[in-house]
Every structure is written in C-alpha cells, then in structure tokens.
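Please see the structure below; I have some questions.
Only one protein chain is missing from this complex, and each of the others stays in its spot.
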Amino acid sequence: MSGFARATAPFARRLLRVTGVDPLGAYELLRAADPHGPEPSPGQFLMLATAERWGGGVDGRPYLPRAFSIARRRAGESHFLLEDVGPGTHRLAELRAGDALWALGPLGRGFSAPAAGKRAILIGGGAGIAPLAILQDTLGREATVLVGFRDAAHARGAELLRGARVATDDGAIGHRGPCTDLLAAELGRDPDAVVYACGPPAMLEAVRAMCASLSVDAQLALETGMACGFGACFGCAVPRLDGGYLRACVDGPVIDAAALERVPEAVGAHP
Amino acid sequence: MSGFARATAPFARRLLRVTGVDPLGAYELLRAADPHGPEPSPGQFLMLATAERWGGGVDGRPYLPRAFSIARRRAGESHFLLEDVGPGTHRLAELRAGDALWALGPLGRGFSAPAAGKRAILIGGGAGIAPLAILQDTLGREATVLVGFRDAAHARGAELLRGARVATDDGAIGHRGPCTDLLAAELGRDPDAVVYACGPPAMLEAVRAMCASLSVDAQLALETGMACGFGACFGCAVPRLDGGYLRACVDGPVIDAAALERVPEAVGAHP
Amino acid sequence: MSAADGATRAPGSGRARADERAAPGAREGAGTVEFCGLRLAHRVINGSGTFDVVAARAVFGAALDERFPFAAYVSKTITLEPRAGNPPPRLWEAAQGLINSIGLPNKGLEAYMDEDVPALASLTTEVPAGPAAGTSRVAVPLVTNVMGSTAEELVELVDACHERAEISAVELNVSCPNVKTGLDIGADPVLLEHVVRATRERTSKPLVVKLTPNAADVPACARAAQAGGADAVSLINTLRAMALTPPARGERRHPWLGGGTGGLSGPALRTVALAQVAAVAESVSVPVIGMGGVENTAHARDLIDAGAALVAVGTENFRDPAAAARIARDLAETGL
Partner (left out) sequence: MSAADGATRAPGSGRARADERAAPGAREGAGTVEFCGLRLAHRVINGSGTFDVVAARAVFGAALDERFPFAAYVSKTITLEPRAGNPPPRLWEAAQGLINSIGLPNKGLEAYMDEDVPALASLTTEVPAGPAAGTSRVAVPLVTNVMGSTAEELVELVDACHERAEISAVELNVSCPNVKTGLDIGADPVLLEHVVRATRERTSKPLVVKLTPNAADVPACARAAQAGGADAVSLINTLRAMALTPPARGERRHPWLGGGTGGLSGPALRTVALAQVAAVAESVSVPVIGMGGVENTAHARDLIDAGAALVAVGTENFRDPAAAARIARDLAETGL
C-alpha cells in the first residue's frame, strides 16, 4: 500500500475560531477555521479543548484535551463529528460560531492508500464514521461505504458520506442489525478489497475477525483514552499481537488489523 | 437600638432564577427571583454560586460560593451589586435572564435600627454601598447618604441610593477625595448620629477611628473571605478588641465598631 | 508514577463483611445502620470541624433539627485548653479544593462539656430507608473529636468524654505534632498504637481513630490503631498544602495563610482519599469511616464500594449545608 502524505503538527497548540456547530441528527458537526493548520491525512486527529471553561463540569472535568478525528477539511476549515457522551464532548457541543478552540495536531498515523486495483470498503459505526468522510474525499475513486447506527436519529450521521449503505440496530433505517452484516455480504461477493474501519470496539473486533478469516487487509482506526496525543504520556496503550503495547496516538490510531490479537475494549471512547 | 427583624435562612441552598443582569457603570446589578426566600434584614447576605459552570475558570476556581449583600428586595426579587474582581464575580456577571443560581441565606447579623430620634448617616465605598440601599429602603426616615468611588464609571453605582452625596478619588464627580471627608464634615456639623458603613477596609477603619474619637455609634459591615457563611468553617475570623476572634458570618457581617480594635485588612473582599 | 505495576485486588475482595455491607441486607430491619453498637439512621455523617450545630441552629432555626442531615454528629476537635485558632487569613481557594488553616479554635474541654454537650445531646433524624422510611426518627449519636499532643492529654480528654452519657463515641484526632519526632502522632505506627492503647483502657465507648493522610504507610497506621484497640478508623484528614501572597513588586512573598501552611480538602483530593480508604479497608477488620471530597452520592458510593462503612461529608457542607441529607436519601434509594 502506498501511504497518504502524513502531516507534521505545528509544535504548540493553536487557537481556532469556531465557524459553526450544527446538529446532524444525534450528532453535532463542529466546524472551525484552521487556515494555518497543515492538511491532515485521513485518519489523523486533533486534540481539542475549548479556550474558555474547559473544566467546571461535573467532577471538575474536562481537564485534558479530547481527541477527535478530522472528519473533513475544506477551504481552511476542519470539520468534526461529535456526540455528547461526557463533559468534554458536552462542552464542545455548546460552542457557537466565533468561540475559540485550542487545537493540537494533526496527530497520529492515518490510513494508507489502497494498492492500485484494490477496491476500498469503508465501514463505520456511530461517530466512528468521521474519519471515513475525509478518507472518501481523499481516495479519488469510488468506494463502498457501509455504516451502522443505533437508531434513526443517529443514522442522520450517514449524510456525512456519499452513497453510504446504512444499517441500524433497530431497523428504523436500512438493514436491521450490525453493519458488519453488510460487510460480510460485500466480502462474500468479492473479497479482493481493503477494509477501512472505525467505530466501537465490538464492531472493530468483528471486522478484524472477519477480515482475518478471509485474509482481507483491514485498517482499523482505534480509540483509547488519551492524555496527550503525541507520545508523551504512554497512556494510550493497546496490547500488541507479539506482546507489549502500541501507543495508539503515535503508532496509531490507524493500525493494521494483523498487528492486533484482538481489538481492546475502548477506554474513554464514545459509545 | 432596636433591631430589625433578623431572617432565618431555609436549611438548604435553593435555586433562584436570574431575572436580569444590567450594567450600572463599572458594576453589574444582578436580579434574581426568590419568591420563597424570607425577607432579609438590611446587612444580611446570601452565598451565591451559579448552577452551571461554577468552576473551570483560572486555576479551577471558583469552587466555593461567594458572599453578596442583598442590595434590595422588591416583589420577591433580590438585587445584588457586583464588581468583576475575580473568578466568582466574573462568572456571576456573565449570567443572563433565565439562568439558575444557587443561593443560601439570608445569612448573618444585619444592621440595627437607630434609636428613636437619632439621625442615620449611611456611608459606603465601592460595591460596599450595596447593603446601604436596602437599609435606606427599610429605615422609613430620611438619612444622610455619603458614597465614595474610584472614578466616574464606578460613581454610577450611586444611582442605587436616593439623594446620595458622592466623592470620587479623581474628583470626576462630586467631592475629590475619600468619602470620609464628607463624613467628617457631617459629624462636625452634628455628631448626634448613628453611622452605618460598608466599604473597603481602609475606609471602614477611617470611619471607625473617626467615630471612636467623637464617641459616635457606628455599625460596620465587614467583608472577609468566607467558605460557608453559616458558622461552620471558622474561616472568617476577625480579631476582637478583647482578644480571640469573631466569626464575620454569624457574629457579623455588621459589627459594632466598638467591638474592634481596628478593621482588619479584608481577605477575599472586593477592592 | 508512584505505583509500580502489580495489580491491586478489587476493593473489598475477600472481605465478606464488605459484601454484607454493600448489600441492602446490611441495613437492619428498621432501615437503620449498625455502627460499633450504635444505631444510625443512615451511613452519612459529618467530618469533624465542618459543621457547627450550635451556630447553624441560630442561622437555620428549627429546620436544622427537623431535617438534621447527619446520622451521627462529630464535634469540632476539642483540646484540653481553649484555643483561639490561627490568625487570619484562614482560607485559600485552590483548584477544586479549599486550604484551611483554622488552627483548631475551640472553647476547651471544660466549656465544651458545660455549654455544648447538653445542646448537642438531643439531636434526632429521619431514617431514609426501610419500612418506615421518612417517618421514623432515631437519635443522632454525638461523637466527640479530641486532640492532645501526648498520651496523657488524650487520656484526660477521653476520661472526660467517658463520664458524659450524652457522648456516644470518641474520635481521636492524631494529627497533632509529636514533640519528639516532629511528625504527627498518627504518622508513627508505634507511637500511635501506644496512644490508642492508653486511651482504650479508659472507656468502653466506641473509639474512632482519625488517621493522618500525611504518612508513608497509612494502612500500617490503621493496623496500629486497630492493634491499640480502636473500634473504627476514619480518614482522610486534610493534606498539607500552602499558598503564597499575591506577587507584588519588590516585596518578599509570604505564605498567604496566617498559620503558614494549611490543609487541603475537597474534590481535589477525592481520588487520594479513595486510594487510602481502599487500602485501609483491606488492612483492618474494624469499620472504616471514609471521607475526602464527597459532594454527591456517586462519591459516597465509591467510598462504600472501596470498603467504607460510613461516609463523612466535610467541605461540601460549606457549599450546601443539607448536602449530607441529599446523599443519605439517594444512597437509601439505591439500597446502600
């Protein structure tokens, strides 16, 4: 696989100006002007914290910045898809146009481009669809996009992607059941593909196991609790197949599925 | 001196609804609906904290509630005069109509009514004029009102009081110099008065010394740092003339000037 | 990183007692809770020095007695002689915490016994759980917290408590500096055991030892207290902390607090308290009173799940004097 260019992050956090926060079903789409930020590679993330009142929520949290996949990059603006699951995402969802946002990044290893001729299957669950959007924008070829959500309100998130096939847990929209059902069907039809996946741990583990059994290459974007995002704290450990730990922030978040024995239960990840 | 009725506080903090926060020169006038709160006696205070985002400011503060004199009580609404001097007052000044506010009180010992026939002189400096407003409302007779401020912007605070004579440090409005100059002139003219004073420590100390030398009764509303406001923490200690300490929250905040050797430098009070 | 690797056991593991406690069945039939032979309305009490019933009665009137928030009332620390306390300032607000340097002002043993004990003896409160929830009232035992800098002083204080029927239990505050070592008495297990034993012999009332958190090995101190005969231990007390005066040109900066240093309490130390309570609960068989930064039911529950039999609310009382009642009600609803 040939890689996408991997951006180097400016060495200091910088202040972004929020240009909008719009509901997208159960999610919020946060947009911020980042004219001087380097172009991220798909799968990279930023560490975000509001400039004002980061803290002061329940139990004095949030305190540390939070990791968010860059969902889209357009005319100097970065987009993020978030779901209010705790004090950090709650505070971010409160932002309004004009508010200031601290950002560090782009960070992490993103996705690698598929080898010539290989078709790409993008599969995402919940807010995990975010990095698939910028990946789809970047791929420069048609890709199969499969997404899964809890219910209709969450399924609105699919609007972030072009031509996505949707599954919902409750069957309100599209296929009833996990989106990995859709993947199984796709790979059954034609296993000559690279799978790009992001979503809750159980979904990623299902993708990993399915791809391993079919010998299909898979790149998994992981989520773990992170304190720093740039390799300083060693807090984002993910057990490696050969023993020891990866650091999800610098060795990932996108990991070759073959490097993992199994996808660990996410820690501090959204549901 | 006969006392004003001293209110008993409900035993739990309660949520007030903010009805407005309006600038008054350099100050903010915070109004909150408190229909079930007991009628305070002049000089009593509430411990206030916003229901949301109390905390999260510089250095993780504010954490504890802050003491504010009840400046006025009108149709179930309580008014407070505040100046943004730190994280707590800053957060309170940000409130908007409809926001929720925790309140405990009315707390403390307020002013005592003047003996029949004694004239009342009310003297206040800065945000310390706040309790003089409700005192003026309650007195039921004409009183001399002398107030001092830093400059013209702060002197707008005098609008809280009826017929106040103003002094400013820079002479922009009224007498140039401390408002205690005005008090000296008043007492020189006729020392048969009770003085009610609230303001910065240096002003209160000047009032105390002046009244002591002229044998004029004076009631001083003190400000100290407070953690609880109801006698629980012993943090609001004020040295007593006869040794030992008073608790400003339960033995005060209004103290008979004769009980003090001198007015202590305020701790955690506004400038 | 203070801890090397090596997983700690699950809190409460291997202790049947904790299981019983955590289960709803730990409550007595009437919905009350048993603690060292005392019958309590629920599991929430106050931390010493964070609630003054006499002052609060004047402020809140009859409502305080009607809706008394604590299942037992712990007095502020009493010393043999009266103490005025430290010069102000006595408070500093820290990030999610409070530093206090109050300096244990109190009227001294004699005046406490004469003036306060009678006023503190008749407290009752509602039982929030069980068949008569919200309707039956039980007595609120008075726990007198005492401090002395020698075993002899402590014996004198405990003797005096023993003689008063109104006092149900004694809590020893062992954070007093020991003249020989300069350390808190409570930080030295050998000295602590000696001091506890000396007082233990003087009273049949439950003896609670309030441990200092400023020790290298708090569980060892807890074991020493138990070996000396303590009926329960309580923790954590405040952590030594400090603040400086605001910077001003050319001036040397001094400690802000009149007492020099102070003690940190509140949410900032909540996770430190949880670690110490869990470690102590694993080390002793006597019941543990856990405290430190408790603001709500989740925090109280953490301490209970870590092995505490009772939970004390300290600094949160300052933000809401009825906080403990709120927590006790919520705990009862979840069966704790």
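In order of appearance the chains are A, B and C, and numbering begins at 1 in each one.
Here, a residue touches a chain if its C-beta (ideal position, glycine included) is under 8 Å from a C-beta of that chain, and two chains touch if they have at least 3 such contacts.
Quantities reported herein were computed from a predicted structural model and do not represent experimental measurements.
Among the displayed chains, contact with the absent chain in the complete complex occurs for A, B, C.
The chain omitted from view is touched by exactly one of C:140, C:176, C:209 or C:233, namely C:176.
Although one chain is not drawn, the whole complex shows that of C:31, C:293 or C:321 it is C:293 that touches it.
When the full complex is taken into account, the listed residue touching the unshown chain is C:99, out of C:99, C:155 or C:208. When the omitted chain is restored, the residue from A:65, A:110 or A:199 that touches it is A:65.
Listed by residue number, the positions of chain C touching the unshown chain are 1-13, 49, 77, 83, 85-87, 92, 94-97, 99-104, 175-177, 182-184, 187-188, 212-217, 237-244, 247, 252-255, 258-264, 267-272, 274-276, 278-279, 293, 298, 301-302, 305-306.
Mapped onto chain A, contacts with the missing chain fall at residues 8-13, 49, 55, 59-65, 102, 104, 107, 224-228, 230-239, 243-245, 247, 250, 264, 267-268. Those residues of chain B that touch the chain absent from the view are 59-60.
Definition applied: only the chains that are shown with their structure count from here on.
Contact topology of the protein chains: fully connected, every pair of chains touching. Measuring from the averaged C-alpha position of chain A to that of chain C gives a distance of 47 Å.
In whole angstrom, the spacing between the mean C-alpha positions of chain A and chain B is 54. If each chain is reduced to the centroid of its CA atoms, chain B and chain C end up 35 Å from each other. Of all residues in chain C, those touching 2 or more other chains are 95-96, 267, listed in ascending order. Of all residues in chain A, those that touch two or more other chains are 60.
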